[in-house]
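Input: a single structure, listed below in structure tokens.
Removed: one protein chain of the complex. Kept in place: all other protein chains.
Entry: chain A
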Amino acid sequence: MANDVRTVDRKPTGPTPVKDEKRTGLGDYLLFALTLVLPPRYTPERVRYDRRYRTLDKYRFISWFLLVPLIIYAILVISPFFQAFYYSLTDWSGFSSDFNMVGLDNYSRMLEDDDFWASIRNSLLLLVVAPVITLGLGLFFAFMLQAGGRRKKSDAISGVTGAKFYKVVYFFPQVLSVAIIGVVWGAMFDPITGPINELLRTFGLGSLTQSWLANPDIAMFCVLFVMCWMFVGFYVVLFSAAMGSVPKDIYEAALLDGASRPTTFFRVTLPLIWDTVQTGWIYMGIQALDGFAVVHIMTINAGGPGNSTLVTPVYLYKKAFDVGQAGYATAVGVVLLIITMIFSGIMMLLSRRERIEF
């Protein structure tokens, strides 16, 4: 069977299996653990003469050096996660130190909470659509900046004229704080004095003017647009850097074979920067799942009209701070965390490909 071949294949490369070792008891493990925290000179005899001592010594060496950062990491990053789980099981109001355990009540309440489901739907929509658009545009622009220009004699590929300038311009929104972006775009969408409607009127397209954020059918697209606008520059720069590291001779070879630009892009560029795209995808997905500031600052009633732009982080915020249900809000946060982790997991699985070395 094919499987057998593989096992045979793998054997020599894998770690040597410990076979004839006598079984290690619990006491031994405790002793090993103890050794890890003791200074080397107090290493118990039994451990010192164990054949695994070398490995243990190595890890002891590393972990002692990492101790301080590890403790800081545990306090500031890991423990809040566990606290969140704990608080999600309480009816904590967020205003005092008294609360009761309520078990999984918060979670079962969530199942019947229409607003919560509306927020999940909106967040998932953003999660799927925002990365597709942003990364797509980012790739397109980056490719244009890198290889979209007229061919010069000296170079196999070159960007469009003024590529460096565009790169700076694209990156501009990234420099602004999210809050400012929310305020600025809120003013852009202003139905009476906003530049967008103004522009439409100037070109005689007055019939297309909209009360952008007040129309439940359009509001979500406005949010989507702003999110893509603010993040696309970052991905242009990211992908440009990745494309820049692809050796020019590969392009040259493709050109000699008569490949057109689209072919070059799909057959050469994209496969070679796939790792970066994958990272970008996860990163953008997480940003799309957040979307707090834009929605909270820009939209009507922070998430409206109705629930049409309500995203989960905004809903969480409202529950925690507007109505003093911090326990319930924490449960919503835990669900959001789980969704984010599932998303990352799926993306890692889907985009697992063989890495191309170059």
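As a convention for this text, a residue touches a chain if its C-beta (ideal position, glycine included) is under 8 Å from a C-beta of that chain, and two chains touch if they have at least 3 such contacts; residues count from 1.
Rule of thumb we're sticking to: contacts and distances are computed from a predicted model.
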Listed names "ABC transporter substrate-binding protein", "G3E family GTPase", "Archease" or "Acyl carrier protein", matching UniProt entry of the absent chain: "ABC transporter substrate-binding protein"
Absent-chain contact - pick from A:42, A:95 or A:203: A:95
Residue ranges of chain A at the interface with the undisplayed chain: 54, 58-59, 61-63, 66, 70-71, 73-75, 78-79, 82-83, 87, 91-99, 109, 114, 186, 189-193, 197, 211-216, 300-301, 303-306, 318, 321-325, 328
